[in-house]
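Take this structure, written in structure tokens, and hold onto it; I'll ask about it next.
Note that one protein chain is taken out, while the other chains of the complex remain in position.
Here is subunit A:
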């Protein structure tokens, strides 16, 4: 068993330090890159918090849709193939809901401030 603090706590501490202490001291292109870096650290903490739950739910939906079990990436490959071949499409019960939920779960980690995502959260 690894000791505390947790990865999330460590990353948050580093990101907060960079945000509060270093950003005000940096100018020009490196200031831009620093903000990009801090955003990436924030993304990692969101993934650590959300990934397990959303992956499990996604795998469950894929099992239902495909009638098979397997690793998440293999299930996604199988679904991709079926869509490419036209064996499933938007008329297939559950497909649209699955794609929407999966995509919303990705945006919650990648870009929760993306305007389309915020609009769709409100539309739910």
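Here is the rule we use: a contact is a pair of C-beta atoms (placed from the backbone, for glycine too) under 8 Å apart; a residue touches a chain by one contact, two chains touch by 3 or more; residues count from 1.
Note that in this section contacts and distances are computed from a predicted model.
What is the protein name, per UniProt, of the chain that does not appear here: "Glycine cleavage system H protein", "Fe-S cluster assembly protein SufB", "Cytochrome bo(3) ubiquinol oxidase subunit 4" or "Tyrosine protein kinase"?
"Tyrosine protein kinase"
Please identify which residue in A:8, A:54 or A:103 touches the non-displayed chain.
The single option touching the absent chain is A:103.
Over the whole complex, note the residues of subunit A touching the chain we left out.
Considering the whole complex, subunit A reaches the absent chain at 33, 36-37, 39-40, 43, 73, 76-77, 79-80, 83-84, 86, 89-90, 96, 99-100, 102-104, 106-107, 110-111, 114-117, 119-120, 123.
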